[in-house]
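Pasting in a structure now, in structure tokens, and then I'll have a few things to ask.
Of the protein chains in this complex, all but one are displayed in their positions.
Naming follows writing order (A and B), and every chain is counted from residue 1.
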Amino acid sequence: MWNFPLVPPTASKEGEAISLLYWTITTIAIVFGTIVLLGAIYLAVRYRASNNAVDRSNATDSDLRIELAWTLIPLVIAMVMFGWAAKLYADIYAPREGYYEVFVIGKQWMWHCQHPNGARENNMLTLPAGRLVKVSLISQDVIHAFSIPAFRVKRDAVPGRYNAMYFTPTKPGVYHLFCTEYCGTKHAEMIGKVVVLPENEFQKWLEKNAPGAIAAAATAATTGSAAAPATGGTLTLAQQGEQVFKALGCNACHLNPNSPVKVPDLTKTWGDTIKLTDGRVVKGDEAYIRESILNPAAKIREGYQNLMPPYQGQVSEEQLVQLIAYIKSLAGASNGGK
Amino acid sequence: MATTTYTGGQKQNYLNWKTTLASWLFTLDHKRIAILYLVSISIFFLLGGLAAGVVRAELATPKGDLLTSDVYNKMFSAHGIIMIFLFLIPSIPAVFGNFLLPLMIGARDVAFPRLNLLSWYVFMAGAACILIAILRGGIDTGWTFYTPYSSSFAKGEVSLAIVGIFLTGFSSIFTGINFLVTIHKMRAPGMTWFRLPLFVWAMYATSLIQVLGTPVVAITLLLVAVERTFRIGIFDPSLGGDPILFQHLFWFYSHPAVYIMILPAMGVISEVISAFSKRRVFGYHFVAFSSLAIAIIGFLVWGHHMYTSGQSMYAGIVFSFLTWIVAIPSAIKTFNWMATIWKGRVHWDTPMLYALGFMGLFVIGGLTGLHLAALATNVYLTDTYFVVAHFHYVMVGGAIMGYLAALHFWWPKMTGRMYPEGWGKLAALLVFVGFNLTFFPQFLLGYMGMPRRYHSYPEEWAVLNLLSTAGSTVLGLGYLLPVIYLTWSLKYGTVVTERNPWGARGLEWELVDTPPDPHNFERTPIVTRPAYDYNHPEEPTGFVPKPRPVVVGGKDG
Partner (left out) sequence: MSIQELGKQSATLEYTGEVHHHADGILGEQFETLEQQNTAYLIGMWAFIVQEVLFFGAIFTAYAVYRFKYVLEFTLAHHELSVPIGTLNTFVLLFSSYTMARAVRAAMQNRHTKQAFYLLLTFLFAGVFMVNKYFEYGAKFEHHLFPNAYYSAHEIVEHAKAKGELRVVVEDGREMYELGKTIRGEFKPFKKVSPEEFEQRTKLFFGFYFVMTGLHGLHVLVGMIVIAILIGRALIDHMKSKPIADYMPVEMTGLYWHLVDIVWIFLFPLLYLIGR
């Protein structure tokens, strides 16, 4: 229990520079703080009323030179610190070149990160070590803030505009990711992990998680290859759909009791009469399910928000059929074994 | 005014000369209005403190297991709104400014007694709105009401709370207007600007901020309420609005607001350190002008709350520069206070303990403000517990310690009773220790990246959070003690009848009875000596003039 950290890990180049500045300011603070604290106590003790042995003559109450001294010395220190901090800030946050760009969308209450090759992550961000990274940040609803303490960087995700932050991760590892702008009920649960991998491992990860690759892996899993379940042989359509469901990460939010967001209950979707936010009433049939996977924003169930990312381009028609079969099976429909 | 003896053999004073409820609720006496404020804000402080206790209770363990997220969010919002708008902003101005300003400058009352009473009623109306909003389901936007969450997403009684804050804002504006005019026009003959006690200078600077800053937040919050009702699209990007505009308008007031909270406390500290070192405040002019400097420069730094919002880098640089500058006048004051103690005759009574505590804690708070003024580190520390620790050090370790110092210092003058000194010292110690235990760990947590407004957090931060919660229990006890023994002293405390129990300098000590006569002074004083004139102990204290025959029709001749 007593083995708790007092300082965060420093895992980025910018973080090292900011750390140095932080400790310098802290040292100045400790110096001045000690002077004032100890000084005040010392004076109050030395000149206590009962002490008559101390010289109280010539107790002046104004002295221009000392006033100027204790105005100008702090002023000079202040200007130096201001300049250093401003320069460092400009170096870090001014637009830079030669970066690896990731798009991050914040929405109540999850982070959706998108890599240039199409790889997507929810509440997680995998990055290469040793390369400049640019995060382009935006929000889908209210103001959030993307904070990675280990890198000492933070930026607000504002709806309606992109904000950029630049940093260079240095040490492979797993680090905290927090939302640090209060955004509503589950603000404290809008957390995640930043995974920094050495460059070659990162490349492998990118390949594995590119959309085509995920689809291929999911297909491989459903056609009875190495990742087949214990029953062996081919799976039913619904069981294949279950594999795709997990491979694509749908279970992060759906059918998950610890889901960070409020989602419709998929066990009831098939055959349900669904009232939408725009007032329309639709049937939970194959077309509805297919559309809601590819472009969820088109039909939002009443009482829910537009939170689900679209899977257009990430899932094949074959997999859609499998997913639909799986969702049907959740409702207890009897055509789960086509 | 005849000198009537009342039961208990007490001389007539502002407390006992009329005792009906109506005489209190319709009073025009600045001293009684101060007491009305004292009672009401004490109750609000306890409510806000309760909310804080609930928040700390949840944070004692890493999981969010005590409250639902929703309730927790409403708790920290309630804590912030109550403490800032219903306690800190009125505290010293409305209680001690009201009570002392006319006494310190030699006036019979403030310039506008009826406006003063209206101020209190408007304040109570605002408080009622806020408390009803909290009870009817609460607000979970935080005291900062950031859009578009507050304008388009938050459920709850946001608009009612906004109306409440609007009203308390106007109470603040009226008090500010009253004090500005009082200080300009009601000073006794001979009470020149540079003979004024430094508390008056501090109140003047505070009143400037109240009058100039509050209307901006009033209209801004009004627009949020309009947006909630009519969806006009001023702050919500999905309707074409700009959420950063809200932040600019909000912080334009809310940063100077923190100076409304600290400047009066600094004024109190000047008075207390001077009285308990028996020395004139060192560098009087520098301390007086530093109050004005803080007020003025304080209006120019609001953007330092918005470095990460995406505002332009250049704007950030300008705001950061000015923020470093605004730190300097506070440093000047601190050194001058130390020089006041130097070669003084220091008495370690409770008010002085609070003043010394203020100096230590305010300095820590102010110095950690430097980390936040600096652009590069601010971006890392903003919205973490580092900021929470910083502002609690200045607002609680600073402003509230100043309030408690004032409460103890002027308690005998206000009530005619002395508080029990032993308990006073104990409470001061508990407050100091409890406070540090509560908030120092939060600096460490903030540096490690623990975000604000979280009710759950990673396991590795459990110990520090537990320490913080433990400290808050001690702090709560430290605050509870004065509530008890001060109330106790009203009936059982040593009676004080002498005008100047502390042997201090100032019109309120030298020429005003304890407790004060309803009309403050027997005769209008004429001031001929500088403030804090401890250098001439052999001269008779005060300016009690020799009576001359009364001439009907006005002044002599």
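We adopt the following convention: a residue touches a chain if its C-beta (ideal position, glycine included) is under 8 Å from a C-beta of that chain, and two chains touch if they have at least 3 such contacts.
These numbers were taken from a predicted model, which means no experiment stands behind them.
Contacts of the undisplayed chain with the visible chains, over the whole complex, involve B.
Of the candidate positions B:Val216, B:Ala275, B:Val388 or B:Val474, contact with the hidden chain is made by B:Val216. Summary of contacts with the chain left out: across B:Leu50, B:Val71, B:Ile132 or B:Ile177, the touching residue is B:Ile177. Screening B:Leu47, B:Ile89 or B:Ala111 for touch with the missing chain picks out B:Ala111.
Within the set B:Val71, B:Ile232 or B:Val463, the residue that contacts the chain not displayed is B:Ile232. Taking the whole complex into account, chain B touches the unshown chain at residues 102, 107-113, 115, 173, 176-178, 180-181, 184-186, 188-192, 211-216, 218-220, 222-223, 226, 230-234, 239-242, 245, 249, 252, 519, 522-524, 526-528, 545-548, 550-556.
One rule holds for everything that comes next: only the chains that are shown with their structure count from here on.
Across the complex, chain B is touched by residues 1-2, 4-8, 17-18, 21-22, 25-26, 28-29, 32-33, 36-37, 39-41, 43-45, 47-49, 54-56, 58-63, 66-67, 70-71, 74-75, 78-79, 81-82, 84-86, 88-90, 92-94, 108, 141-143, 145, 147, 149-150, 152-156, 158-161, 163, 176, 178-189 of chain A.
Chain B contributes residues 64, 69-70, 72-73, 140-142, 144, 146-149, 152-154, 237-238, 242-244, 277-286, 307-310, 313, 316-317, 320-321, 324-325, 327-328, 331-332, 334-348, 352, 356, 359-360, 363-364, 367-368, 370-371, 373-380, 382-384, 444, 447-449, 451-458, 460-464 to its touches with chain A in the complex.
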